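With one protein chain held back, the other chains of the complex are shown just where they sit.
The chains carry the letters A, B and C, assigned in the order they are written, with residues numbered from 1 in each.
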Amino acid sequence: MIELEGVAHRYGAATALDGIDLDVGAGEFVVLGGPSGAGKSTLLRVMAGLVRPTAGRVVVSGQDLARERRAAPWLRQRIGLLFQELALLEDRSAIDNVRLPLDIAGVPGRTARERASAALARVDLAGRERLRPAQFSGGERQRLALARAIVHGPALLLADEPTARMDAASALAVFELLHAQCGAGATVLIASHDPTTIDDVRVRHVRLERGRIVEDRAATCPARVARPAEA
Amino acid sequence: MIELEGVAHRYGAATALDGIDLDVGAGEFVVLGGPSGAGKSTLLRVMAGLVRPTAGRVVVSGQDLARERRAAPWLRQRIGLLFQELALLEDRSAIDNVRLPLDIAGVPGRTARERASAALARVDLAGRERLRPAQFSGGERQRLALARAIVHGPALLLADEPTARMDAASALAVFELLHAQCGAGATVLIASHDPTTIDDVRVRHVRLERGRIVEDRAATCPARVARPAEA
Amino acid sequence: MRRWLAHRRLAITTAARRAARAPLSLLAQALIIGMAVALPLLLHLTVQNVGRAAGQSGADPRITLFLAAGSDAPAAQAIADRLAAHPAVASHRHVPRDEALAELRERHGLPDLADLLPGNPLPDAFSVRARDLDPAALESLRAEAAAWPGVAEALLDSAWARQLQAALAFARALAIGLSALLALVLVASAFAVCALQAARDREEIAVSRLLGASPAFVRRPFVYLALAVGAAGGTLALGLAALCLRAADVPLRALVVLYGGEFSLAGPTPLEAAAVVGGCALLAALGSWLAASAHLRRADRAAA
Partner (left out) sequence: MRRWLAHRRLAITTAARRAARAPLSLLAQALIIGMAVALPLLLHLTVQNVGRAAGQSGADPRITLFLAAGSDAPAAQAIADRLAAHPAVASHRHVPRDEALAELRERHGLPDLADLLPGNPLPDAFSVRARDLDPAALESLRAEAAAWPGVAEALLDSAWARQLQAALAFARALAIGLSALLALVLVASAFAVCALQAARDREEIAVSRLLGASPAFVRRPFVYLALAVGAAGGTLALGLAALCLRAADVPLRALVVLYGGEFSLAGPTPLEAAAVVGGCALLAALGSWLAASAHLRRADRAAA
């Protein structure tokens, strides 16, 4: 699904990524850990084709992203993105936020509405379709953004700190949702500080420090096989 | 410093706060805990005079906030605010973000610049004055917002999830900074899911659930006295 | 096809939502366009109306041939035949000396002065309308006719007609110049407004792009909105022009009657009206397209 080879990225003088080699297979669940400023968000952005690395090769779904200025729309539309700052549109209603990827893909209005409602229900926000993001609490906003990331059933889900605004219980619920996505065939990559993920045996744990991979611990119990038994 | 009596707040049909009685003395350090949607952010907003409760009495620094539509400017300028979503201005440089409270108070340009630089240095972001918030990582953005909250030396600091975007080490550094503020005479109230705060003996812990206070555990070792020994 | 339709329908919805969010601002914008367009439109209509009225009252340049004093009927007939045969002459009319005096009295504003004259000092005359109204062509025809036997004097038309023609020509040129200027102003105005709208909606644009939206997807609602505002502005201009025409009818009528014309103001033709509304809409759309594209280019550069 994703192949990184010697990927480096410099913002001006600052080095955010420094020679990353990483292969992620289809259907894997990877958690990127590491201290603040380690380069987690930058790495996710590189994989989404939002940032072109200053060096190295990035192949996602067979498309070489380092070559192109921006990922081709068809690829962009197959990726689900959850940004660290959420990037919710404050002057649109919740459902209009969630249906945005469907609108971009040209899904007809009725279908888009129905699928967006279903996604909101999956993150436990059913019945709040017409509210604005500002009318949600911090944790609810994060779930709203997550609904937008999964609404179009992406083959690759890139989520930056999906549980940052949450207490332990909500965080667990979100992890189960991500596992379900993974079980349904999606490849999932998240950046997270959340200590609960570290003990999760179903995920592959990649630890970044100063732009380098310092640890890569495989899942002891692969998600796809394990899911029905563990969840 | 803060007296709440029977404070309730309803957003339409939803009840966010449901009869809160709370007294916070000057110089106290209070952590508001509780699950997502418990009403922590709403309570902080009420104390800042940003939300007028639907019932109850709110007195901050002797001013009755429930009466007035918005807190008087002089009070607003004595409070330091860190919002859950940070509320950074993306098209201003870091230093221009940080000096905003000084600009509003009418501090002359030179002095404002110097004090803003000093605040940035306190959150370990010295030398990055001219960058935009988008050029900071998640944890750095949070520290940037914190610098803005403390730049004018507020008597009351209200911080919503000041460590949400941080790993444990950075979070600890931020807590020490808040303790230092408290030691310098400020009253500090934060909302936080961070488990590290729960074990901190220097803080008073107030736990909210469904808009009610379900636990109020005093600091076993008051901040002002303990600080030099513990930090 | 379904996708194509869904995209267009969505753009309309988005444009409508944005319009609903800032209706006052859009109204003011349409008003400005309307007022700006009304000016050259009015000028154009006025020129056309006055020109038509002048044409009806014979205010287009003419050549007057005065026959030699004491010419008889056969001599006049000879001149008439020559005029009828001449290729440069559109039409001609015999003006008996009595009629010439009456005309001098009325058209040249010397009513009772004629009474002062001892008898009628004027000879018979011919009023000649040339095919080609170009000053040089007129002058060459005048010079030629002046040399004909039996013609005492050949004069280009009286000053007032030349004055009116000069004024009309100037106004026509002004209307064209103003229209060209206006087209530029419309595009620039739509550009400025759409640039601000795009800046206002920069997050929506940025997020849509992050999620894979094409530039056209982003541009579409802006262009649709500009089309609507431009068309509204054009319609407002037509309404304003109609109002002004009605208000100006009385003074203009007085003015033109002074020149001896019949007068009744006509509004724009349906074709002209359609051109005004369509033109405004298209120019506004062009401006907004340019602004949205510029915003996208800049945003993409910043994001890369």
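Just so we're on the same page, contacts are C-beta pairs under 8 Å (C-beta built on N, C-alpha and C of every residue); 3 or more make two chains touch, one makes a residue touch a chain.
Since this is a predicted model, take the numbers as computed values, not measurements.
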Among shown chains, those touching the left-out chain: B, C
Residue among C:L5, C:A90, C:A192 or C:A275 touching the omitted chain: C:A192
Identified contact with the non-displayed chain, of B:R10, B:R57, B:R76 or B:R210: B:R76
Of C:A28, C:A90, C:A216 or C:A275, the residue in touch with the unshown chain: C:A28
Touching residues (missing chain, whole complex) on subunit C: 22, 24-26, 28-29, 31-32, 35-36, 39, 66, 69, 107-113, 115-118, 121-123, 152-153, 155, 157-160, 162-163, 166-167, 169-170, 173, 178, 181-182, 185, 188-189, 191-193, 195-197, 199-200, 202, 248, 251-252, 254-255, 258-259, 294
Interface with the undisplayed chain - residues on subunit B: 48, 50, 52, 69-71, 73, 75-77, 79, 81, 83, 87, 89-92, 100-101, 103-109
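Everything that follows uses one rule, which is that only the chains that are shown with their structure count from here on.
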Geometric centre: closest chain by C-alpha means: A
Chain separated most widely from subunit A, comparing mean CA positions: C
Rounded Å distance between subunit A and subunit B, as computed from the means of their C-alpha atoms: 29
Distance between the centres, which are taken as Cα means, of subunit C and subunit A, whole angstrom: 62
Centroid distance [mean C-alpha coordinates] between subunit C and subunit B, Å: 67
Residues of subunit A engaged with two or more neighbouring chains: none
Of all residues in subunit C, the ones touching two or more other chains: none
